[in-house]
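Can you read through this structure? Questions will come right after.
Missing here is one protein chain; the remaining ones are kept as they sit in the complex.
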Amino acid sequence: MMFTLSSEQTDFAAVLHDFLRAGKTDLASLGVDEVTDPVDLVVVFEEVGHHAVAGPLIESLAVVPALMGGVAAGAAAGATHSVAFPPLVPHAVEADRYFLIDGDTLHEATPTAELESVDPSRRLVDLSPGPIVATDVPAARAFDLGVLTCSAQLLGLGRAMLELTTTHAKTRAQFGKPIGQFQAVKHHLANVLIGLELARPLVFGAAVTMNSRDVSAAKVATSDAAWQAARIALQVHGAIGYTAEHELGRFLLQTRALRTAWGSPSMHRARVLEAL
Amino acid sequence: MMFTLSSEQTDFAAVLHDFLRAGKTDLASLGVDEVTDPVDLVVVFEEVGHHAVAGPLIESLAVVPALMGGVAAGAAAGATHSVAFPPLVPHAVEADRYFLIDGDTLHEATPTAELESVDPSRRLVDLSPGPIVATDVPAARAFDLGVLTCSAQLLGLGRAMLELTTTHAKTRAQFGKPIGQFQAVKHHLANVLIGLELARPLVFGAAVTMNSRDVSAAKVATSDAAWQAARIALQVHGAIGYTAEHELGRFLLQTRALRTAWGSPSMHRARVLEAL
Amino acid sequence: MDLSLDASTLTFQAEVRSWLATHVRPLSSMDTAAGFEEHRSWERQLASERLSVVSWPAAFGGRDASLLQWLVFEEEYHASGAPGRVSQNGIFLLAPTLFAHGTDEQRARILPSMARADVVWAQAWSEPEAGSDLASLRSTAVRCDGGWLLRGQKTWSSRAAFADRAFGLFRTGPGERHRGLTYLLFDLRAPGVTVRPIAQLDGEPGFAEVFLDDVFVPDHDVVGEVGDGWRVAMSTAGNERGLTLRSPGRFTAAASRLVELYRKNPDPALRDRVVDAWIGAQAYRLHTFGALAAPLSGPAASVTKVFWSELDVAIHETALDLLGEVAPGWRDGWLFSLSGPIYAGTNEIQRNVIAERLLGLPR
Partner (left out) sequence: MDLSLDASTLTFQAEVRSWLATHVRPLSSMDTAAGFEEHRSWERQLASERLSVVSWPAAFGGRDASLLQWLVFEEEYHASGAPGRVSQNGIFLLAPTLFAHGTDEQRARILPSMARADVVWAQAWSEPEAGSDLASLRSTAVRCDGGWLLRGQKTWSSRAAFADRAFGLFRTGPGERHRGLTYLLFDLRAPGVTVRPIAQLDGEPGFAEVFLDDVFVPDHDVVGEVGDGWRVAMSTAGNERGLTLRSPGRFTAAASRLVELYRKNPDPALRDRVVDAWIGAQAYRLHTFGALAAPLSGPAASVTKVFWSELDVAIHETALDLLGEVAPGWRDGWLFSLSGPIYAGTNEIQRNVIAERLLGLPR
């Protein structure tokens, strides 16, 4: 047993962090599109969440590659993919090319209608199935990879909001002292840290076992921990956090959308219970 | 509309409070056994809870009288009655005489086995039905009166624990100041007050309408508010509150028992939803 | 105790219900220029039926309705799905202050135009360094011939992007913190005023920064005594936190919608949250009925402020958890609900008030 990241993995996370912090977006230039190991995918997606990167990354980097296996997707380099798994994932995030799963059959798909997510940065589409691309695809594993990477992204989002809020609490003063000196603020942030700290090992544990029960448990815990982080971040920031001018909103809205994406917490709790 | 207690009712509450505070127990001497109006019963049972009076009072003063109507119970003056409504109220609190409801039929009953409640001051018994006492009794209304008075008792218990804890927080010092000066303690107690303050009108509202939906809503809200009061009372008291020597324990254990007595919160939530 | 409505209240309720049933229509967001004017028209229509401020004296456009009737009006208003009130800040924050501390001249001049939405009012309390700690505000009003000159900056000024006038506190004297403040009214289009709309999470400018550079306020727009502004403002602050700004009708209507949503999307694991939302709204409604006989004190209003703001979040989050990220008809209300625990004094400040002033815990 060795339940910690290797130094290569922590180095890779640091490289991704610097890359995304610098505003760069071409993740393929770091070889991210060649990552297939679930633990490595978690490392990638925690940083994707940490920087609130938008777009169909879960689909393009984790789910569609798992569905296509060795088969080339046939898309131009850099093109984005998206996929729906009705009824659990009824819509797809806007992308260059769409797929749809029906049982173990993978279809091409075309977008029919646009839908509004609670997060305006997530453009959703309804899909209509087209020709069959492949049969007997590993749909269950691909779905679980979607859930897992979504959990990792939520973890990164939560961490980012905790960092933002801690910084704010140290610098914003009211009543003649930094608000981080008030015990109510301290306890709010301690609760956020506890939630994230205990959700994290569930995500890596799920990446190691890749069984549905563990993947669902990770999604439940990260959905709750990240959303708690968002609510408390907003509360501690106050009105400034409620503005579109402040970066918090981007994190908060994405967290709320991902909380119910790739299966709601309720559906995942049901899946955990079934497996016990 | 006049949704406040009359001065007679607030006076009666004050008399009951002084009576029970003085350690007296013969409530009949105050005419309490003649109270039948639901609002007046709530006034009585809030004080019963406020002093954590133990014993089959809900049964003797509210439920059995409603079941017997004008019919004399045939028990000696001062004797206590108890009643079970299986399956919702499967056991009875120990008393001098037992009844059992089957549909709208009222049976005499005999105790068969003793059971252990989470509250050792509540001695519970299993009952075996005996001869029929009456048919076509108002079982539904009697049950609702049990739920209503139980809610009132929980409200009084919660209020008592808030009072105990507020006093403790003002006097107990740590780190050179009263612990009530710490914001965490302030917010704990504010939450208790909010919970009780908003549960209270539900209890009186249910007493006015006496419909099942409102009675169940009152039980749900008081169960949660009083149990929150108990948990926070224990937390703020610390180890001293965990001893049998301190009076808090009596309130806490009775609250925990009444939380699931006369129907669990889950059962009452189901009843509210059905009625909406 | 009695929860029944008297005959005149029942008649009033029937009138309101029937009028709303035929007149309510969906409007655009009030946080856009066009939507703001749609809302102004809607409020004029309400005013023409004397339904915009039912509890005010008839002389100012009301009906002298009782508080109970006002609550009944609010229940009907929200149950009908009628739009949010663009005049809300004026009606629920400024008007009670004028009734309590204004002059007859001010009431006669200001209230009728407020009732008709001819003048829409914005609040101008907070400043960049004075949020929860409002008493640390720095904007000043300096004496000049016939009035005052305002200087400084206000922020989080709800409705200010499109409103006509505003009310707020300014330093007029040498005192510190709560002392030396004066309650003043000013024109948002007066020379020296710069309004910078601020986009909220939904992208629309629900509030604004207001920069004040020697903005003239005539003496007749001082409310209460010069230097007494803190007391004037706080004596009706309970109105924002408690009864008036967030009437129970808003939450009973939202909870009923949530129950309907649950019936269409049942998920037994979320049942308790749905039921608790309904129970919470009902608790707030009954609590308010109880307060009709004895109006809430300021600290008691803190109790209801924490309660309704958290109830509102719970209602909307439950809806989103039932629906998922595509939640038509719930998104705007959800975003608005998230601001509830922050505005009108954060819930952290309210809990301090409850603990110190209702329970007597040491400061």
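A, B and C label the chains in the order they appear, each numbered from 1.
Quick note on the criterion: a contact is a pair of C-beta atoms (placed from the backbone, for glycine too) under 8 Å apart; a residue touches a chain by one contact, two chains touch by 3 or more.
Bear in mind the structure is a predicted one, so any value in this text is a computation, not a measurement.
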Exercise. Which chains here would be touched by the one that got left out?
Worked result: A, B, C
For this session: Quick one: say which of A:L127, A:A221, A:I240 or A:A257 touches the chain that got left out.
Result: A:A221
Exercise. Of C:D272, C:E310, C:D332 or C:E356, which one is in contact with the hidden chain?
Worked result: C:D272
Seminar exercise, completed: By the document's definition of touch, the residue of B:Q9, B:T105 or B:T260 touching the omitted chain is B:T260
Seminar exercise, completed: Note that subunit A touches the absent chain at residues 1-6, 39, 162, 166, 169-170, 177-178, 180-181, 183, 185-187, 189-191, 193-194, 197-202, 204-205, 207-209, 214, 217, 220-221, 266, 269-270, 272-273, 276
Seminar exercise, completed: Note that subunit C touches the absent chain at residues 268-269, 271-272
Exercise. Footprint of the hidden chain on subunit B, which residues?
Worked result: 91, 115-120, 122, 124, 173-175, 179, 182, 184-185, 231, 234-235, 238-239, 242-245, 249, 252-253, 256-257, 259-261, 264-266, 269-270
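One rule holds for everything that comes next: only the chains that are shown with their structure count from here on.
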Exercise. Between subunit B and subunit C, what is the separation of their C-alpha centroids in Å?
Worked result: 38
Seminar exercise, completed: Note: subunit B sits from subunit A at a C-alpha centroid distance in Å of 47
Problem set entry | subunit A and subunit C, separation of their C-alpha mean positions in angstrom | 37
Exercise. In subunit C, what residues contact two or more other chains?
Worked result: 348, 351
Seminar exercise, completed: Expected list for subunit B, residues touching two or more other chains, is 183, 187
